[in-house]
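Only a single protein chain was left out; the remaining protein chains are all shown in position.
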Amino acid sequence: MLQPYIPVLLLILFVAANAVMMIVVSHYAAPRRPTPLKDAPYESGMPPLGSARERFSVKFYLVAMLFIVFDIETVFLFPWGTIFFGDAGAGPGMGFLLVEMLVFMVILAVGYVYVWKRRALEWD
Amino acid sequence: MPPLTLTVFWALAGMAITGATLCITRRSPLASALWLVVTLFALAGLFVLLDAQFIGVLQVLVYAGAIMVLFLFVIMLLNLGRPGPSDLKGPVGGAVAALLAGTLLLQLGGVGSSGPPDVIRMPEGTVAALQREQGMVGAVARPLFDTYLIPFEITSILLLAAIVGAVVLAKRKL
Partner (left out) sequence: MLLGPALAVSAILFTLGVAGVLLRRNAIVIFMCVELMLNAVNLTFVALAQQLGISGQIFVFFVMAVAAAEAAVGLAIILAIFRHKETVDLRNINLLKG
């Protein structure tokens, strides 16, 4: 019953072994001559500014929240696509499927227009 | 049921329960969120074992991938990453919580131990046969867009309300 998942198991084992190997090998094989400059946090070559624990801006939250809501839309689009573009079989007809998904998309598009008009997608 | 399946099931179940226990007891909200991600991954594995492969994929995609990212964003946004003073309740609150939770577990055990009555059970393998015939996704998709048409359309209105509500709350200057 679990035979189809053997590749998944192999992938997990490979990834874990790879990650452990990279850390362990670089820990023991690399030369280590630390200087204060080398130990400083790397910030693209710039001197580090301030603490790493600064408060993030609320703009990030808006983008993440909109991503989730439209992610849920994808969750419903995916099964719809499998029966709309797959072999028909028993079940609702093509026209019916198309109309119900259009209604769903139009209602969500209203939300999209609202977000656009409220300038929630602009950075400043 | 082959013993290997049972072993995998209990391993995932143990992972889920351990993750949940650590999630409710860690002091730092960041650690709590990361342990909850472990629980959600283990649950995705359990869904796969219970013949719901598509739901398992969605679990990783939506819960572990999107909802928990939002939680982590808010924790970073509010700068709660460092373990501050403990927000766990004291001994009295803990005792009350343990008492209520224990009672609930007893009640759930009483309800769940009997399982569903035989009258409403389908013959063994009905769902598995449906999934073989229509595919893993198709077996879920057909009733979703047919029998559950109205809930599906109402979901879009719910999501619209969520978009508007979150934008209004996050954009307003308080």
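Per-chain numbering from 1; labels A and B assigned in written order.
One rule holds in what follows: a residue touches a chain if its C-beta (ideal position, glycine included) is under 8 Å from a C-beta of that chain, and two chains touch if they have at least 3 such contacts.
In this text, all values refer to a predicted model and were calculated from it rather than measured experimentally.
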Original post:
Which residue numbers on subunit B touch the omitted chain?
Top reply: 1, 5-6, 9-10, 13, 16-17, 20-21, 23-25, 29, 32-33, 36, 39-40, 43, 46-47, 49-52, 54-55, 58-59, 62-63, 66-67, 70-71, 74-75, 77-78, 80, 87-89, 93-94, 96-98, 100-102, 104-105, 108-109, 112-113, 115-116, 120-122, 126-128, 130, 139-140, 143-144, 147-148, 151, 155, 158-159, 161-163, 165-166, 169-170, 172, 174
**OP:** Could you please point out the subunit A residues that touch the chain left off the display?
**Re:** 58, 61, 65, 68-69, 71-72, 75-76
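The definition used in the following text is that only the chains that are shown with their structure count from here on.
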Original post:
Just how far, in Å, is the C-alpha centre of subunit B from the one of subunit A?
Top reply: 18
**OP:** Note which residues of subunit A are touching subunit B in the complex, please.
**Re:** 1-2, 5, 53-58, 60-62, 64-69, 71-73, 75-76, 78-80, 82-83, 86, 89-92, 97, 100-101, 103-104, 107-108, 110-112, 114-115, 118, 120
Original post:
What does subunit B use to touch subunit A in their complex?
Top reply: 2, 4-5, 8, 48, 54, 58, 61-62, 65-67, 69-70, 73-74, 76-79, 81-82, 134-135, 137-138, 140-142, 144-146, 149, 152-153, 155-157, 159-160, 162-164, 166-167, 170-171
